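Left out: one protein chain. Kept in place: all the others.
Note that the chains are named A and B in the order they appear, and that numbering of residues resets to 1 at the start of each chain.
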Amino acid sequence: MNRKLAIICIALAVALSGCGKSKEPAAGAKGKRTIVFVFKLVGIPYSNVCQKGAEKAAKDLGVNVEFTGPAKGGDVAGQVRIIENQISRGVDAIVISPNDPNSVKPVIEKATRRGIKVFTWDSDAPETKRIFYVAAADDVGIGEDIMDRLAKDVGGKGKVGIMSGSQGALNLNQHVEGVLKALKKYPNIELAKPILNNNDQPQLAQSGMSGLLQRYPDLAGIACVSSPGPPGAARAVIAAGRAGKVKIWGLSLPSENRQYLKDGIVNGLILWDPAKLTYLTAKLVNDYLDGKKPTDGMEVKDIGKLKVSKDGIIIMPGVVITKENVDQFDF
Amino acid sequence: MRKSRTSPIPRELPIFLFLVAMCAALALAKHTFASAGNLRAMGTDAAAIGIISVGMTAVIITGGIDLSVAAILALSALVGGRLIEGGQTSLGVAATLATGIGCGALNGGLITIAQMPPIIATLGTLYIIQSAATLYSGGQVVYIQGRLGLLGNGFVPLVLTLLVFAMGYLAMRFTRLGRYVYAIGGNEESARLAGISPARVKMAVYVASGLLAALAALVTMGINNTFQANDVTDYLLAAIAAVVIGGTSIMGGEGTVLGTMIGVGISTVLRNGAILIGLDARWTQAVIGAAILLAVIAERLRRR
Partner (left out) sequence: MKKIIQIKELPVIVLCAGLFIYFALRAPNFVDALGMLDDVKQYASYAILAVGLTLIIGSGGIDISVGSVLGFSTVLLGVVLSRPGSSLAVACLLAIAAGTAWGAFNGFAVARLKLQPIVVTLSTWAAARGLAYVMAGGGISSIKLPARADWLANVSYASPAPVVLALVVAVAGWLALSCCGFGRHILAIGSNEQAARLSGIDVSRVKLLVYAITGFLAGVAGVITAGMMSTAQTDAGLGYEFEAITAVLIGGTSISGGEATVVGSVLGVVAAALLNRGFGLMGINDLWRMMFLGVTLIVSVLLDRLRQYVARRSAKTV
């Protein structure tokens, strides 16, 4: 009976092996070079746009460029597991946008020991063995930028609020840090507490903003550091009949704010093209694997001049999106 | 209000008083709490969760649970939303409702025909439907282009939600199906012996839960004008919390839609009030946990 069972199992497995799909085995010593991007998560618009950049890079550069990430947001452990898988595959390079910079330190060490080159993009892991980091701007700096532009639009005085995403996200917390830092420059602008958290859910963005508008009927503006923020705040402002009177600046995708920008309800967004950022990173990583290191001030076609600092941070020029130029962007 | 046989106090009274007290305190602290604008905002906030809570109430009264409601909401929204985005609004609305009913039937089938415990069946369908929603949409946002704006305008979400509550209340109180739901939840064997078909009743409540999730999907799309697969993941726990706070026992057989409505009211007012008084967002989770516990203890005491 035991034998029969074993035979059934094996037969089943062999039969199953007929179906299913898999990618090409990773290069390692033989075959095409493979660069794998491990993002914070998959299944959101931002990651989809990044993936497009990776796919274009694969075509243009003639190497395998893959894009992956955990299914859940903020899944630190899941991301580490995926990186471990890439190490097992023996890929040539891993590019990470870590959910948490400290959590990837051990796994980056392990990859480096096995001869895999590790880089970061979009979000950094500064105290690790990553070779360089490609970003549009530093996370704190973006927060400062948002606050500066908002301050200008509210005329340097009044009460402004801050809306973040989830409490556990590092990059969001750093954006908020930047907003608070810049706030100090404007003595006549007061922070309208509490700082809102929308947990990346549009309904919470809207209800949070509605609540804030009720608490401060004379609210002058809001700085939103997570994507669902500006559209949610816009909806709340419209519903409260204060469209245009409450200034909204934030970090969000142009496609989600197009009409609000044109109608003047959202005043502006600060962003970068995630596809370009990913494409640029793939190109720089590929060059590095060929022995060409990035240098300060180097010009890259379609992108512009890069700032490269000695601890390996490469800044790609960002972009401010307003109603004037929103139609240029398709993401 | 339904009075229980052992106590002259209507079961919903304590939580109703609690809700009134909270509202009074908030209105005193910040008079804008009681404004029409704020009421509208809270109504919009409560709409989707309120609608799915009605379905959840019936499911829990039968002694089961539906962990997949938020996932059903997401999938139906995306299936219909894509069509609406492309201009086929009525077809999209139909597709949304059909998806909700279909998913509900799947749950019902697993629970009645395959005799699976509801918590396992709906945990499994939660995984399947949620990942299907993200895979189907590719994680992309669906743009409703204002075509469902009617559902999201002004006081419409609040009115719609109250309508659903009213229908749910009437269905549970005055229809035969409603009585059967309580019977199954109270003692399934006796109900069966009395000639009630547990399978039919259970199938009905799970399909209803799916249908209401689809309705909530339409309202959500009307309010937000967009939809993305991860938009509603918080709604599941919020719905269960509302039902529990409302006094419905997780064991089944007891509970009312009215209680759930008060439960939804309490959690909405809590969320709104927290911002109004400037409470740091960090404390919200902890406060919600405390509220659930208090509600359950109060229910226990009331039963003694």
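Just so we're on the same page, a contact is a pair of C-beta atoms (placed from the backbone, for glycine too) under 8 Å apart; a residue touches a chain by one contact, two chains touch by 3 or more.
None of the values given here were measured: they were computed from a predicted structure.
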Touch partners, limited to displayed chains, of the chain removed from view: A, B
Listed residues B:Ala132, B:Leu148 or B:Val164, member touching the removed chain: B:Ala132
Option touching the unshown chain, where A:Ala58, A:Ile146, A:Leu170 or A:Leu183 are the choices: A:Leu170
Hidden partner interface residues of chain B, rising order: 65, 110, 114-117, 119-121, 123-128, 130-132, 134-135, 237, 240-241, 244, 249-251, 280, 282-293, 296-297, 300
Chain A residues that touch the omitted chain in the full complex: 1-2, 4-5, 9-10, 12-14, 16-17, 20-23, 25-26, 42-43, 66, 68-72, 74-78, 80-82, 84-90, 100, 102-103, 105-106, 164, 166-170, 172-173, 176-177, 195
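Operating definition for what follows: only the chains that are shown with their structure count from here on.
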Rounded Å distance, chain A centre to chain B centre (Cα mean): 33
Of all residues in chain B, those that touch chain A in their complex: 30, 32-33, 35, 37-38, 40-42, 44-45, 48, 131, 134, 138-141, 143, 154, 220, 223-226, 228-234, 271-272, 274-282, 284
Of all residues in chain A, those that touch chain B in their complex: 42-45, 47-48, 71, 73, 167, 193-197, 199-204, 206-208, 210-215, 217, 228, 231-232, 235-236, 239-241, 255-256
